[in-house]
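A single protein chain has been omitted from the complex, and every remaining protein chain is retained in its original position.
After this line comes chain A, so read on.
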Amino acid sequence: MASDKIITVDHLTKRFGVFTAVDAITFDVHKGEIFGFLGANGAGKTTAMRMLCGLSMPTSGKATVAGYDVYTQNEQIKKSIGYMSQKFSLYEDLTVKENMQLYGGIYGKSNAFIKEKTAFILEHLHLQDEANKLVGSLPLGWKQKLAFSVAIFHEPEIVFLDEPTGGVDPVTRREFWNMIYQAADNGITIFVTTHYMDEAEYCNRVSIMVDGKVEALDTPAMLKQQYQSATMDDVFLKLARKATRSGD
């Protein structure tokens, strides 16, 4: 099973001064799974994710992503992952096509690959007519789908999604999850944070963070059983109520 683990996290900790944002978390993510990373606002999800993406230096603990060490091989990690942050971060003053070209290019993809992939995504998202429009002019739902497509444009092993469906309508959310399933079918491991408990049900396994610690980790079905709850919502509430930290 060891080779099956694409992310290993062992007592990973991040302190900002006296504040421990992430407190010795330990878990593994298996290749090809959809891993839900839940927690209330301020629980430390984003910080943990940023450490795994090589954006933030851990204070202590160990972690590997795609077989690379987060302390020393963070630039290698970056080649193997895709990342979609909470903030929409494609270039709004570039067109849909130009954004894809840029990200394809900086991940070292060939012009032929970029061209083919761009055409594929545009067709898939039904964005052919919008290809030469500035991204800033698109509605939020489309932007989010586009951001996800760009995050996996270079066909990474893992994609990290930080609240990808925040502020999006239920129909688009549903479509977004279809895209996630499709990516997972193509062998991309999905690491996703969310506040929507219905989305948690879509995940293969779910971890719940409370006050910087991972309080629970299992499949949605097992978690519901363990906490004797009918829904993931109840599970989350039971755990999150223990929190002493206030959210942001």
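Criterion: a contact is a pair of C-beta atoms (placed from the backbone, for glycine too) under 8 Å apart; a residue touches a chain by one contact, two chains touch by 3 or more; residues count from 1.
The rule we apply is simple: contacts and distances are computed from a predicted model.
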{"item": "Hidden subunit of the complex - UniProt protein name among \"ABC-2 type transport system permease protein\", \"Malonyl-CoA:ACP transacylase (MAT) domain-containing protein\", \"MFS transporter\" or \"Histidine kinase\"", "value": "\"ABC-2 type transport system permease protein\""}
{"item": "Among A:Lys5, A:Lys62 or A:Lys79, the residue in touch with the chain that has been omitted", "value": "A:Lys79"}
{"item": "Contact residue for the chain not shown (choose from A:Tyr103, A:Trp142 or A:Tyr196)", "value": "A:Tyr103"}
{"item": "Chain not shown: contacting residue from A:Ser56, A:Thr118, A:Thr165 or A:Thr193", "value": "A:Ser56"}
{"item": "Positions on chain A where the hidden chain makes contact", "value": "50, 53-57, 74-75, 78-79, 81, 83, 85, 87-94, 98, 101-103, 105-108, 134"}
